[in-house]
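As you look at this complex, bear in mind that one protein chain is not there, while each of the others sits in place.
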Amino acid sequence: MSQGDNPVVRAVGRLPARVHSKLLVAFVGTAALVVAVGLLGLRVLGQSNERTASLAALQERAFAYGKLQSDAYHVRLLLAANVSGDYYALLNPGLRRSRAAATAVDQAAVNALAQIGPATGSDGLGFVPPAEDAVVLRRIRSTSEQLLTVIDRLVDSSHAASPGRESSLRHRAQQLGIDLNQLATELANATTAKTDTVIAENASSYVSQRNVFIGVAVAAIVLALLLGLVLSWSVIGPIKRIDARLDAIAAGDFSGHVEVPNRDELGALGAKVNRMNDELQRVYSQLEAASLHKSEFLASMSHELRTPLNAILGFSQVLREQMFGEINAKQAEYLEDILASGNHLLSLINDVLDLSKVEAGQVELEVAPFSLRDALERGVVTVRERAAQDGVRVTLATDGPVDQVEGDERRIRQVIFNLLSNAVKFTPAGGEVDVSAAQVNGEVRVAVTDTGPGLAPEDHERIFEEFQQTELGVEQREGTGLGLALSKRLVELHGGRIWVDSELGKGSTFVFTLPATSAATHRASIPSERPVGTVGRRTRSS
Amino acid sequence: MRRLLIGGGLGALVVSVLAVSLAACGGSGGDSASERELQRQADLYAIDQIEKTWHRATSEQDVDLMMSLWAPNATFNVGPGETLTGKEEIRRFWVDAPVFQAENRWVSETPAYKIRITLNGDRGTLYFECHYVDPKTGKVIRVVGADQQVARIDGRWLITNYIGASPSLTP
Partner (left out) sequence: MRTLLMLAIGAAVGVLAVVVLAASGGSSARSTSEEATQRAADLWAIDQLEKDFHKATTRKNIDLMMSLYAPNATFTFPGSTAVGKKQIRQFFLTKSKLFLPSNRWISETPAYKIRITVRGDRGTLFFECHLLDPRTGKLGPVTAADADVARINGRWQITNMAGASATLSP
């Protein structure tokens, strides 16, 4: 199963939306994922910033409350020093205190307490405490003030107060001291605890948010990739199938249809390719039938024309030989014209017959090893007399290894003769025609080079088509316009190629190649196996 | 219709991604309020145990049990300007203290409703009265108050600072 068969990909392909819209969705979707990840990152950063800011405020408070606690603890210790009950007696029975020392301690407590009250306000703290802290701070202030009052009384009564009253005041002071110390400690502890909590939250929050961020980012990347994959395959799959179908059509296979389930431009394209396929198949069938009929007609007509023509030529020769009486000069001239025209017509009919046989698939090559050198020499010998008459020099040069080749010797000689006779025909007096053969890149290459007028670039391909001649050829009214077309077919039947290298005024070189070892037997391929283009060209030239 | 489908698909995609992102962000809220309250009560109970253990230690004259209540660097105010630091000093003090002498077999009790505990995170305060009663006469021999700072250290609540007090016998 290919990606195109994936149900998700097919489902995306079937969406009733244009490719443009789908791509837009994919890009916007990917952009949305990026934005989501970005927003998440911003949120994480924002929260981190908030926590850092709150931590800084907490630390400032923790410092101030810590100092307050320290002061309260100092007061508490001073009060403990003057405790009058069982405590030190229980712990430290030998402890004795002097009244002067007690008064000094009380005075120290008063001094310490004087620091605490102002330190509970915004001015003393250096910041505005939050509401819950402000409540505790007010209680600290109130307690410290009460305690100050009690100790003031103790100090005032230290000379004259009764032991009972002093004891009562000391118990009261001690209880207030405990309250003060506990309040300050609780405030400091609460702030420290909040700080610890924020730090712990910061740490755990960083880890969890980092994990979440990574998770979401990975998910976004995977989703984006998935989106891209699915969408691209919903586009690429149909294009590949259409491409494969077009390749098959180009190879002449009209038997199949491309299946594109998309409901977008690609679906429409697939449908059009299928319609084109059907139309081409219909036209091709018609062309095939027409071509077959034409070839059969030509073969038949050529045969029917040749029979009376042979009679005309035969009797014309008999008359020219004056076998049945003398003829005058005028008659002799006309007979020569009849013979020349008849031979031209015969040549034309022979070429047409050969060509139609090739196209009708009726030519069977008789492949066998033969001497290419001999074939070339015989060709040169054949045209040499005409060349000598025209003042053209013909030369032959061959490499040793190309002596033996495989092919249909008669057909190859036909090709060589065509090229040589053309070269001699179009080469002016004093010119040269050079024939050479060599082995190049595993194939045998035969070249016929002349010093004739050369060919315009637009004629390089055209002259290999049926009945196509250069302007010069038409003026000379020589040749049938079928020789090169036939040569091309014969060379291609051997698996070779034929072409011309030429420039106007610089002569021409006609080259054809043969595989170094030809296949055992080549049959003309049947029309249905040929590319459409070939059929079209034959149709135009017929 | 087509635009609706595209818009809907796009919207669903964006919303789902954002929802996952936000859910992921908001999901790490931590303990609920009820869980925090439960933890607070458990901590209060643990701190309250210091009082019980203290009085069991003094009643049963078990110095080791007493020392199990103190943090390693605890401070203990035992007299004017006299503060002990560290368990070693504190243990030496308790070994010699009257409450741990064999002749003073007192029952240590407390008006438990007067126990005061504050708790903030891993720190807190604890105050309780100690009434040392001679079981032979039923007379209260000593009335003292224990004013302490406590902290959770390695998961256990321990005394980090202690100052004595001398409360009066009042309801």
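Going in written order, the chains are labelled A and B, and every chain counts its residues from 1.
Please note the rule applied: a residue touches a chain if its C-beta (ideal position, glycine included) is under 8 Å from a C-beta of that chain, and two chains touch if they have at least 3 such contacts.
For clarity, every value in this text was computed on a predicted model and none was experimentally measured.
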Checklist entry - Which listed residue (A:58, A:212 or A:405) would be found touching the missing chain in the intact complex? => result A:212
Checklist entry - Which chain B residues would touch the chain omitted from the figure, given the whole complex? => result 20, 23-28, 38-39, 41-42, 44-46, 48, 51-53, 55-56, 59-61, 105-113, 115, 131, 133, 135, 137-140, 169-171
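Going forward, only the chains that are shown with their structure count from here on.
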Item to check | Centre distance in Å when chain A and chain B are each reduced to the mean of their C-alpha atoms | outcome: 69
Checklist outcome for this item: Counting only contacts in the complex, chain A reaches chain B at residues 15-17, 21, 24-25, 28-29, 32-33, 36-37, 39-40, 43-44, 73, 76-77, 80-93, 95, 97, 101, 105, 168, 171, 174-175, 178, 181-182, 185-186, 189-194, 196-197, 201, 204-205, 208-209, 212, 215-216, 219-220, 223
Checklist entry - Which residues of chain B touch chain A in their complex? => result 1-2, 5-6, 9-10, 13-14, 17-18, 20-21, 24-25, 27-28, 30, 77-83, 93, 97-99, 116, 118, 120-125, 127, 132, 142-145, 147, 149, 161, 163-168
